[in-house]
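Only one protein chain is missing; all other protein chains are in place.
The letters A and B name the chains in turn, as written, and every chain counts its residues from 1.
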Amino acid sequence: MRRVVPVLAILAWRNLWRNYRRTLIMLLAIGLGVWAMIFMAAVMRGMTDEMVRNGLHTLPGEVQIHQRDYRRDPSVVNSMAPPSGALLQALQQPPVVAWAARVRVPAVLASERGSRGVTLLGVDPQAEAPLGSLPQELVAGRFLSGADDRGLVLGASLARRLETGLGKRVVIMSQDPHNNVADRGARVVGIYRARLSGTEERFLYAGRSVVQDMLGMGGAVSEVAASAGDYRHVAAWYPRIAAAAGADLEVVSWTELDPFLDTMLGVQDGFSLVFMVVIFLALSFGLINTLVMAVFERIREIGLMQALGMRPRLILAQILLESLFLLVLGLAAGNLLALLSIVPLESGIDISGVALGMEMMGMGNTLYPVLALRDMLMSTGVVVTLGLLASLLPAWRAARLDPVRALNTT
Amino acid sequence: MNVTWLLAWRNLWRHRRRTWLTVGAMVFCNVLLVFLISLQLGSYQMMIDGTLSAFTGHIQIQHRGYLQDQRMRQSVPDAALLAQRLREVPVVDSAAARAEAFALASSEERSFGVLLTAVQPHYEPRVSTLPDMISQGRYLRASDAHEIVLGSLLARNLKVGPGDEVTFLGSARDGSFAAAVATVVGIVHSGMDDVDRNLAQVPLGWFQRVFAMGDRGHAIVLRVHHLDQVDAAVAALRAALPAGESLVVLDWETLQPGLRQAITSDMASAWFMYAVLIVLVAFSVLNTQLMSVLERTREFGVMLALGMRPSRLARLVAMETGLLGLLGLVLGIALGALLTAYLGHVGFTYPGMDDMAARFHLPARMYPRVSLLSLCWGPATVFVGAMLAALYPALRLLRLRPVAAMRAA
Partner (left out) sequence: MSSISCHNLCKTFRQGDEVITALDRVCLDIDEGEFVCLSGPSGSGKTTLLNAVGALDSPDSGAITVGGRRVDNLSRSAQADMRLHHIGFVFQAFNLIPVLSARENVEFVMQVQGVPAARRRQVADQVLAEVGMAGLERRRPAQLSGGQQQRVAVARAIASKPALVLADEPTANLDSSSAAQLMDLFVTLNAERGITFVISTHDARVMAYAGRLIKMRDGMIVADEPQQPRAMGA
């Protein structure tokens, strides 16, 4: 069999080009189909990545540690002591690259013109920076200088709605552990812009020690966030943190914090696969048609080869090889096209025309398609596997031809 | 039947397998398009209805700028009276006045910032479905004074239930300190986390007193009988509004710009896929028709020699393609309609859809809806694509010379 492959390959290759018009049209179709598969997958991957990135940005840290009841009842009452002992040790070891403890409580922010419900984040900027959880872009003023900075940083859209601005005084109100309303006047020292306007309206940054003082919670914090750099592999390390944290604390990964994002990641590959299969099915009719015609035109030749002693299996192999050449050429064209069309777009496609719609899905106003090897391999797998499966029928029919009749076909 | 049509039909069946494979490609594409477009149009309708009927309404009348800034002072004067007057406008189905303010809500144990919405208990259920989603207690009544209904998650966070009291602290319209106590009478559970976490509704009259609003509100929420009437209603309302109050009429696309854009972006990505499918099917037709023309070169040569004009041959090929396309169209629409009608009856779901659906206020099971538009849109495009694809093989015939053609192998 091995010795025969070269001659089968030559036959298949030359036969492919006997009807070059048909082959070129089919190549064009396969190339276009493959391009569409990869392009769509790249856009989908880009969207999912973006959603996850934005999602993680609003819940920074791939792993969060809370007091057991905090997530159900995010109140100052359900605070935890700052990490110590085994947990502290686990957080200071690889693969954890950054961690921060913060206060995170619901609050009301009031200016002289109005008030809004917000989430008050008491942070330590030095610890948060490596987590990437601080606002990326300040439009005015400065960020907090440290955990005991007495200023406030708020989102541009919140500032506009409250008719306040840099240097103005505002009042924060929140509940202390005894359910007394604690309030405190503070000066706006910075205004930030976020990718999603929902984020701007919701999160208010203050120094951690200042918030702890105001709420009378001592050194306690609401949550500890930790990151190991790559959000996709969180399942590998977070159980260790959970073990170190002990039973009084709840350790959850972002996949549990935002199941929507996790689902999106999960269904993304599924959607890509379904899309690829659908595109392929549309292609498969043309592919089978091409092979059926190719066999039909060559019935006598196939009869001759059989008469000369070629086993049916080799006839089958020859037709499959012809199909494989067609598919591989089409794949090469499609992948090249995908590469050429996606790489220039990786710096971002402006979709601000539909930005608010995308924000409903957790997207910013730029779409970054991601050309992933995985998608290219997946499309190749789908096309080659299903392509050969579809070719089996015409190939099998060719192999089953009766040599005597085939030779006598006119 | 005309002889040429008969000839075209018979020619189609000289290669039965090839013809069926080509028709198969069209039918596959058509069924898929009918189903997906039905699903899309159906879900857009549900998305719009779901989002708008929950709270937003079809149209709102607000003070200019309130939509962007939501400031207390950007108010609608004589809100209840205006709503009363607008109910008289013919296209308007119902209208209700609302007002809003942020406040710190405190129960015995907990405090949260909430957005208080003041409603007209009698009219609110006619513009919003939330009042029907009471899971405990009751909704507000026109006779209520200091009663409140809360979203289920907010009630849980505040650790209150019907009968408990909640204290509110906020700033009144005049900048003064506003404080009041309200009694919880009902809990709303909508299943949409965003709503359940934030909903806090109080009677308008009480709100106007506590927040020093006088007779003002922040919005008149209106519903029309049907979505199609929104444009007409907007025009009618603009005319009916008192002059000089800097009030604006906002339709749902302005109130929920994300909704229209989400639909637009979904349409765009769906049409990318449809376009690819249609082009692939067109290639299939091109291939088949080109082959069928090439293998008949000799035959066409004879026909030319007999005195047939090349344009007649081109027309014959176009007719063959037309019949091929028609077959795909009819079978595709029939099978597509059957499949869609069946799934429209039993509904269907796919993994991950619950989360996706909840974000867009959709039920977790989808029911595609068959309409004339969804049935014909896709298949008609496929048909046009097929006819365009047959242009090249048909036009090739115009260049055919009888002697050369008859000599062709």
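General remarks:
The criterion applied here is as follows: a contact is a pair of C-beta atoms (placed from the backbone, for glycine too) under 8 Å apart; a residue touches a chain by one contact, two chains touch by 3 or more.
Worth saying up front: this structure is predicted, and the values here are computed from it rather than measured.
For the chain excluded from display, the touched partners among the shown chains of the whole complex are A. One of A:P82, A:G141 or A:P312 touches the chain omitted from the figure, and that residue is A:P312. Taking the complete complex into account, A:R18 is the one of A:R18, A:R72, A:R187 or A:R374 that touches the chain left out.
Not every partner is drawn; the one left out touches subunit A at residues 3-4, 6-7, 10-11, 14-15, 18, 300-301, 304-314, 403-404, 407.
Methods note: only the chains that are shown with their structure count from here on.
Here the CA centre of subunit A is 26 Å from the CA centre of subunit B. For subunit B in complex with subunit A, the touching residues are 15, 17-18, 21-22, 24-25, 28-29, 32, 68-73, 101-104, 106, 108-115, 156-157, 159, 169-171, 175, 257-265, 268-269, 272-273, 276-277, 279-281, 283-284, 286-288, 290-291, 294, 350-352, 355-356, 359-360.
Within the complex formed with subunit B, the residues of subunit A that make contact are 19, 21-22, 25-26, 28-29, 32-33, 36, 40, 43, 72-75, 77, 106-110, 112-118, 160-161, 163, 173-175, 179, 181, 259-260, 263-264, 266-267, 270, 275, 278-279, 281-283, 285-286, 288-290, 292-293, 296, 351, 353-361.
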